[in-house]
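The following block contains the structure, expressed as structure tokens.
Left out: one protein chain. Kept in place: all the others.
We call the chains A and B, going by the order they appear; numbering starts again at 1 in every chain.
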Amino acid sequence: MAREPLLRLENLSTHYISAQGTRVVRAVDEVSLSLNAGETLGIVGESGSGKSTLALTMLRVLPPAAHIVGGRILFEGEDLVAKSDADMREIRGKRIAMILQDPMASLNPLFTIGNQVAEPIQIHEKTPRSASWTRARELLKAVRIPSPETRVRQYPHEMSGGMRQRIVGAIGISCQPRLLIADEPTTSLDLTIQAQYLNLLRELQRAHGLALIFITHNLGIVAKMCDQLAVMYAGRVVESGSVSRIFNAPAHPYTRALLGSIPHMGDPQHRLTAIAGQPPDLAALPRGCSFAPRCPQAVDRCRIEAPPAFSIGEGRVARCWLAREVNTDRTTLAGAV
Amino acid sequence: MTRYITRRAAYCALSLLLLSLTIFFFVRVTGDPAALLVEPGASAADIAAIHHRFGLDQPLWVQYGLFMWSLAHGDLGQSFYYQTPVIDLYLSRLPNSLMLAGVAMVFSLLIGIPSGILAAVRVGRFWDSAGKVFALLGLSLPSFWVGLVLILLFSVYLHWLPSSGAGTPLHLIMPAFALGWYFAAAHMRLTRSSMLDVLGSEYIKLARLKGLPEALVIAKHAFKNALIPVLTLAGINLVIMVNVAVVVETVFAWPGIGRLLYEGITFRDFPVVQGVVLLGGAMIVVVNLAIDILYAVIDPRIRLER
Partner (left out) sequence: MSAPADVITLPSPPRTARRRAIRLGDIPIVPAAILIIIALVAIFADQLAPHDPEVGKLTARFKPPFWQSGGSTQYLLGTDQLGRDVLSRLIFGARVSMVVGIMAVIVAGVIGTALGILSGYLRGWVDQVIMRITDTWLALPALTFAIFLAAIVGPSMWNIVIILGVTYWTRYARVIRGEVLSLREREFVQLAIVAGCSKWTIMTRHILPNVINSATVLGSLMLGVVIITEATLSFLGVGVPPPQPAWGLMLSDGKQGLMVGYWWLTVFPGCCIMLMVLSANLLGDWLRVKLDPQLRQL
């Protein structure tokens, strides 16, 4: 049954255009993705591959130089690109929420925790102050902050990093959004706290029926948390599909390289493969496939013509000339076995 | 925090010591201080008497000791012109100076902060450029000229405002404007840059992601944070205003400390000049210390760090 997904991006492009209009950085280029309600999508890629810009594009909170130059963001059937600014404000924090990378910097140092957690509730649900503060205390309890009654009156600097990130999480779910976007929410946390936080996010997801977009460069987290995966390279989604299928048989050479660069526990024989070369300059992309200069399998065609997004079965998409052939090989192989 | 404050206080004491040394040293290195300490037209016998009375015939370090001893007792010498202790003159003029500086400060903040915020919010567009021009003019126009043009306009041609003196609130308007003008530009510049820093921060991004209206993002989340450095600077500037008002007070004949300094210069009343400069420097050093301490109390990061 093909039900309408919660979120569908169609050929979405966001470019940074310099003041003089001479320099164009294609931070997000022709991105198409979809996500069903309650599911988790992981977006991975190196830093600078456009993951964060993609997240900010979905909420249309972009720096002044960035412009959405094409495509659609269909959320619950409505195109967010076409919405007015006022309508977008109604959606932000209420129907789509986002958690930023840096828990230390994302809380305002001059306002109490209670004030900042209650704020979106007051704005979106027009509840009086006392009711929204009661909600804030409940939310803090939900994200496992001990003694929320005293914590609401404290300031961010009085909390640890892990606690602050949970507070940011509480702000995220405060208005019971349908979709929560988490942009590398655990990079600045200790490993043990990371695990706790991920568990917490999963519980919240189950409890509220949230769809989750998880932006990370950590494939281990993707394996643990996500149903779907999109791999970004130089502003484009080079491969997408279900996590298990991609992990089992990556179709794009870049995905293969990424998977090859994770250390395998208890396998000292496994060699770490580093990806040779540097990510390309997004203002001066090569003519063909942007991964071609670093790709070990690149053929002449890759350097001349950028590959379109090939649908390679089982809901998977890959932007690689070789992807189709690889895929066929594997199916024949599977048939033979 | 105690260690931090102790260290700041030690620096402050050292600065005061250096200040007294500087003034002591310059007076003695540039000639015979007796020539400055006697009234103009004094005879050689008078000068010799002064030498003896102020201990100028003793070794330098003894002289410095005497100088510091009388300073410690609040004795800044006697004014030749008014025949009263300098400290009394100073204290009687201080309220006027503070009033002028206070009004000028309010004025500079009322202009500087909103225009700085406007420039930051409309960065790179018309209001930002207009603000740049304003800041440049503010920093390039000497305050005495601003004062003279104001007099020409509002007193000579329009007859709206009194050109000099004190007494009514009307007397304050032009001097406060002329004095605040430069500081308005300085406060605008700082507000703009501090606001830009804040607007680029993650918590502003989060506030927008919460779906807050842009006006609320700026008025609530950005404004308060951007104001901290501006108000710190304003605190120091208030003291600086008191001490650089000499020109404006001269132009408008405002009876404050600056006017006292000017009188000291014109009447060759050296004890007055020395006293005003010494007290002005001390005031700034002490206020700097007070602000450092206040910062340590307000800002938890400093409190924990040191």
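To be clear about the criterion, a contact is a pair of C-beta atoms (placed from the backbone, for glycine too) under 8 Å apart; a residue touches a chain by one contact, two chains touch by 3 or more.
Owing to the predicted nature of the structure, the values given are computational and were not obtained by experimental measurement.
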Omitted-chain contact residue, chosen from B:74, B:95 or B:142: B:142
Selected residue (touches chain absent from view) among B:79, B:108 or B:163: B:163
Residue of B:71, B:117, B:184 or B:246 touching the missing chain in the full complex: B:246
Residue numbers in subunit B that touch the chain omitted from display: 11, 14-15, 18-19, 22-23, 26-27, 30-31, 36, 123-124, 128-129, 132-133, 136-137, 139-142, 144-145, 148-149, 151-152, 155-156, 163, 196-197, 199-200, 240, 243-244, 246-247, 250-251, 261-262, 264-266, 270, 273-274, 276-277, 280-281, 284-285, 288
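In this text, only the chains that are shown with their structure count from here on.
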Euclidean distance of C-alpha centroids - subunit A vs subunit B, Å: 53
Subunit B residues touching subunit A - in the complex, by the definition given at the top: 123-124, 201-203, 205-213, 216, 220-221, 224-225, 300-301
Contact set on subunit A toward subunit B in their complex: 19, 59, 61, 64, 89-94, 97-98, 100-102, 105-111, 119-120, 123-124, 155, 157-158, 168, 171
